[in-house]
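Just one protein chain is left out here, and the rest sit where they should.
Order of writing sets the labels: A, B and C. Residues in every chain begin at 1.
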């Protein structure tokens, strides 16, 4: 993985330790078992926020640590490994919109609350089942926002929505004129369609014309970081399994056909990690962000798709059972693959940015 | 392979015996060495015609055997296995145009000569480097045909050209107003651009609006049959090689990673054979020809592409040398893949025919 | 190939066709029209409606649910062409075959081949009447692809065995009356120490625990045997013949997985048509998403090619009077393609294609998700793709370890 500074190593180690010990997949099973639409443990998120994770990309002046996206990605990756259910990714993305586009007043009002974990926020862009930021019908008139948003991540726990309207991004608080319809997806996390009906909306006026694109790039890289953790976890689990399972008096890991497949997956995972880390770093450096974010999410889509399928196949029958974790990664994988750009969407964007 | 009748079995056995004994790849090496643009042995083609192969799809009334396309495909497949260079495929395709679209007079004039091998004919449709029958500029006025055709197969040996013009297919004889420019491709067979400049042209007036499509379907299935022979030959040669070659004190065939790759190729080859044989049979039955021909050529493209590459890789270094035959198949493969429809062209056509 | 007998055969057949039509008119209730056989699936219990029960009993009495099985054991005793007529007329009337399940698909044919007279008389008739459900006791936690490694042991106690051990992937174990199982009767010989026996699921010592799958359904169980008494009368064939009989049964299973039957049904609807419902089309009615369109066409071409291969395998087998070597690729290719199709189907629909539950998703959408997840098993069970590759490489291609 990327060469880290001391601060980042500490952060990564802390996240890894916490996720491993305090938030293994059994914690997600509990959340799922509880069956609440919010689908995360408020206590767990409070702990995460206390450790400073909700404020990693928030400026110090507003209660964050300003460590940047590479650092945020490290934490998100570790949480992805154990499928930790939380609104951390959603809030980080929403916070980035306020950091980029908010007035001083808006920043002062919201960022400290997001960083402290007091407020959960999420970004609502798409209005259909496919990611398509060019097809926004939501509009604002006289400070009132009206429109429908589809499959909004972490909508149930959110107090604040960053909503894309035709003419820009707006802050909308939970409350009057905001109605959720739960959309339960295979990942059994929080998703909802939201009908905004004349909800009070506060425009993010800074950040220029590219604000939405810039925020989407951040959504892509942070989501890709979660996917990286998932892919790494499936790979590691599968490799361990192959080293233990005996068939035909032979450890599975010694079958050459499986060795070569694992070598392929290892190479794919290396490609994915390079792309995701470079995407996070690009956001921090501000150089080539749009392109780097697309490469990151496209590689994340491609590799997690392959690894999540191969993980099942290589585990054999037990991988098909709900008792084993590997299927959970598969089900979450497809949801994230479809969020903020499917592979074909991303390739189209890449070609556009490359001028062909 | 398809269940054959006795006639077909005899034909196939005869072709296999002749190709193996009289026309192994060393014969193609001789043709290549001679360096003539025509790139085939006239003696060999005369022998083939004597055996009746040039008339397999020609009605008995016109000197053929009328055995049909499945039978023609059997012979072409065997010749494909040894990369036999001849204008048999080109002449068969051209003959099918006359059978479908010719007047009684045209049939009586040309079909016996084609069936006897006296005359070599070829189909000229495309005007650019990609197959695109919708982009024909060639036109006829007052019985004179003018236009440019690109990469015409077997052009140097041809006495008769079946030429697609805007308003239909025409017969044009070698001679005045017909100028060839040799286009030497990797397969080192005969290809030429042809400039027709007011050449005398005789229209194929029968066969209806679908004549060109019907002829192209035949071109696709016969070409696919050649490709099937090539894929089978590469597969067989590679399997033999793996069974002989020892590395690390082990016969290569016993390495599981290679076993599984060969199992994949075997399955691909089975798919290709089913598709190609069904395409040939569809032409004979007249049922679902267009669709079957596309499936045949598309599967031929896909599988031969994979097998020709894997054949090289699995042979290792010696596969890269001109002394070994396997590279010849690779070079011919890409030319045939690009002829009468690349994979993307064929998929587009398939979708169109399927209504989506 | 007309023969002089044809007119008579024809007349006979027409008479039989009328008989079937008459039977349907008398016994098949309109309310079941177009419904599927609730008993056929492995993924649910069965509470039959009175109409369903009546229909099952009517068909069972005739033996037409197992039309070609011998009449003496409750089968239909029909010829193949008569069976075809039953199938055709049922289809015309929108009537399902109410007799199904593993008893019909796997166990029955095997018992008819290897069972004793007494066993056939006891077990076949209830299968023909759809009264008894069977489950399969094959896999164990340490005997999956390597089935011969099974450890469940049946100790010889004179007139009965005492069985101890654990089976897994027992399809429909929680709803089954009986289990056909392979168990070890001799620990000294891996293959020849295996026997095939029939176990009552309600015998003392049999415990069943359903396994929840990633698709959320529980079609399989873990089955635990603790000192279960099995009478010697329930041994099929000889002691030690279990591997042979068990493998024969697996051939029936494999045919069912790859054999186009369920796959062809699954593929009923063209992906292109579905994509047109979810995506934009141009003036010609073509998908404007050309990349998706290309991928769908790519899939459907290979799928067609697979159907042609399945057909060719049948034709070759008939012509050669043996199994065609390309039959070996059908399971591998068919299951791979059906998984690919499921992935495409989901992708076409975007997030709408990933629904777990809720009214905002159509039944078709939710079924596609369950099918996608459950379908991951097809490349694992019934001989995994890896095992198929080993078989093809070694048996068909001759890439042997020692040569």
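We take it that contacts are C-beta pairs under 8 Å (C-beta built on N, C-alpha and C of every residue); 3 or more make two chains touch, one makes a residue touch a chain.
Quantities reported herein were computed from a predicted structural model and do not represent experimental measurements.
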For this session: Please identify which of the visible chains the hidden chain touches across the whole complex.
Result: A, B, C
Problem set entry | Per the touch definition above, residue among A:206, A:274 or A:309 touching the missing chain | A:274
Exercise. Of A:116, A:182, A:285 or A:344, which sits in contact with the chain we cannot see?
Worked result: A:344
For this session: Can you work out which residue in B:86, B:259, B:339 or B:354 touches the chain that's missing from view?
Result: B:339
Seminar exercise, completed: The missing chain sits against subunit C at residues 290-291, 294
Exercise. Taking the full complex into account, what residues of subunit A touch the chain not shown?
Worked result: 1-3, 239, 242-243, 251, 253-254, 256, 258-260, 262-264, 266-267, 270-275, 277-278, 294-295, 298-299, 302, 344, 346-348, 350-352, 354-356
For this session: List the residues of subunit B that touch the chain left out of this view.
Result: 128-131, 150-151, 181-188, 191, 193, 246-248, 255, 257-258, 309, 312-313, 316-317, 319-323, 327-328, 330-331, 334-335, 338-339, 342, 344, 347-348
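The criterion applied here is as follows: only the chains that are shown with their structure count from here on.
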Seminar exercise, completed: For the pair subunit A and subunit B, the C-alpha centroid-to-centroid distance in angstrom is 52
Problem set entry | Inter-chain centre distance, subunit B versus subunit C - centres from mean C-alpha coordinates, in Å | 43
Seminar exercise, completed: subunit C touches at least 2 other chains through residues 386, 389
Seminar exercise, completed: Touching two or more other chains in subunit B are residues 256, 259-260
